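Of the protein chains in this complex, all but one are displayed in their positions.
Chain IDs A and B follow the sequence of writing; residue 1 opens each chain.
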Amino acid sequence: MPVLSENLLFFILAGLTIFSGLMVILQSNPIFCALALAMTMISIAGIFASLGAWFVAGVQLIVYAGAVMVLFVMVLMLFDLKDEVRAFSRGIVSGFVKIASVGVIGGVVTAAIWMSAETVFPTTPSGLQVSATQSTKQLADLLFKKYIFSFEAMGALLLIIAIGAVALSRIQGGTHADR
Amino acid sequence: MGKDVFEVTVNILKMFVIFLMMVQAVPILVWLERRGSAFIQNRLGPNRIGPLGLLQLLADAVKFLFKQSFVPEKSVAPLYYFAPVMALIPGALAFNSIPLSIPINIQPFEMAGQTWGPYTFAFQGYDLGIGIVFILGISSLAVYGLMMAGWGSSNKYSLMGAVRATAQAISYELALSLSLVGILMVYGTFSFREIVDIQTGPLTFKAFGGEHIVSWLPNWGIFFQPLGALIFFAATFAEANRLPFDLPEAEGELVAGFHTEYAGFNLLLFYIGEYGHMMVASALLATFYFGGYSFPGLNPADVLTYMQSVTGGANSASILTAVVFHLVLLAKVAIFLWIFIHVRWTLPRFRYDHLMSLGWKTMLPWALANACFTAIWMWLGHR
Partner (left out) sequence: MSPVVAPATASSLLPVIILAVIVVAFGLVIVFGTSLLGPKRTVKSKAQMMPYECGIPGTETNDTKISIKFYLTAILFILFDIEIIFMYPWAIKFLDSIKEGMGGYMLATMGVFVLLFVIGLIWEVKSKALDWK
């Protein structure tokens, strides 16, 4: 039963991911593309969870689906999209690009499934039975001991991004142009 | 999900029942809100239909059912229709992951010529073990419902309401998630069940190189994290778009905000989302800071023995014990829900710049200070 339901879960989530990923490139309206991308993020979070990486799944939900995609959708919703919709829904070039990207994605997916068939159907059941809290503690052990320098460097990087974002919004034409 | 057909069926039914519990609580809360506001404003409120006006809800539901349903022109029909459904999902998924009582133990029994082995049913939709992070992740998806409604209805008021709601929700989500860092430090677990278990017994804390026990106080999180509890509660008001944080639907400026174009049951789905958010927030507040379904002096084993002496059957005793602890949680949740309602009819609305500066310049730094203070206090106390 567990093996069956895990495989079932994988196929549901993988199907959802691929379907919504395809929708990202096939939809002509950018809003629907962004919403489909958000759906992709959510189903990827599901795949993380089904692999036992509960905390990473939560981070995927909170950061990607809950923050990054919200920014994308918000920005898209407030732009004048009429020109973009027209430019993207017609024309030989865009049709070509669409078909080509679908082909590339399809090829990558097929190759990935083919190469990962060993890991998806392991001959022995995976022994990952620790609780979410325990696995997060193991993650913390790695993050704050072995990879401590990367962690602090990432903090500095985030600070630089924050300063850069504010500085960019203040250049000519921004709301702080008068100051 | 379970070992056999019976367990799987019960688990699926259980999720659906908890979801319906959330949905059917909404009319009661609407009635409570209308009667409560009338009580606060020295009016009568709905009192004509049924005793105390309780059947008003039924009349409203019937009226909502028979409203004409239409899509305004220029609006994007898929988004317009899917937005209310989307508003329903976060509350339902989050509410199901909160433990509502102690688990129920069912002894082996005979059914359809077969013995069905002993079962343990958790009194919650599903126990993921990642509780806090799951709820934060799911409730950060609530923003999509608002944005789909705002953009899908092609109305300027809707769009502005949705943008305001989004900016407000994400701003207060920072303070909300940062205030929970203190809770994680104190309990050292993500699981709600373990958090509730830690909070049983008398207040025990380590400080000044020794362990202290205050026997007349319960071991509740509020005594470890008073500031965190305050910030958490205030931030949930903003997340649920309730007064004094209801800028997205400020009726003087934006008609009704993101749901201006909605009517009938579609509108009601947004209300279910909002009240569901309140219920999740109240249940979380009870779980993190007020001992969840536990009650000081009420030991599950004692209650089980008493129930066994009253009913005689092991299964019914276990179920009744779970119900008793469920009622304890419901009482706590009801108190917080009443605070939600009372605050709405007491405080005036913020101005938008005040709202944003409260979130970013007051609550975020205080939540950070709370986390730092907790860390240093714990380090000094446990060293």
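Throughout what follows, contacts are C-beta pairs under 8 Å (C-beta built on N, C-alpha and C of every residue); 3 or more make two chains touch, one makes a residue touch a chain.
What you see is a predicted model; the values in this text were computed from it and never measured.
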Which residue of B:E110, B:E211 or B:D353 touches the chain not shown here: B:D353
Selected from B:M21, B:A38, B:L55 or B:L174 as touching the chain missing from the view: B:L174
Among B:L100, B:L184 or B:A229, residue touching the chain not depicted: B:L184
Subunit A residues touching the omitted chain (full complex): 2, 5-6, 8-9, 12, 46, 49-52, 54-55, 59, 62-63, 66-68, 70-71, 74-75, 77-82, 126, 128-134, 136-137, 139-141, 143-144, 148, 151-152, 154-156, 158-159, 161-163, 165-166, 169-170, 174-176, 179
Positions on subunit B contacted by the hidden chain, ascending: 1, 11-12, 15-16, 19, 64-70, 72-74, 81, 84-85, 88-89, 92-93, 96, 102-103, 105, 120, 122, 125-130, 133, 151, 153-157, 159-160, 163, 166-167, 170-171, 173-174, 177-178, 181-182, 184-186, 188-190, 193, 197, 200, 255, 260-261, 264-266, 269, 294, 300, 352-353, 356-357, 360-361, 364-365, 368, 371-372, 375-376, 378-379, 382-383
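Methods note: only the chains that are shown with their structure count from here on.
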Footprint of subunit A on subunit B - complex, ascending: 1, 3, 76, 78-79, 128-130, 133-134, 136-138, 140-141, 143-144, 147-148, 150-151, 159, 162-163, 166, 170, 173, 177, 188-191, 194
Interfacial residue positions of subunit A with respect to subunit B in the complex: 1, 5, 31-32, 35, 38, 42, 45, 54-55, 57-62, 65-67, 70, 73-74, 77-78, 131-133, 136
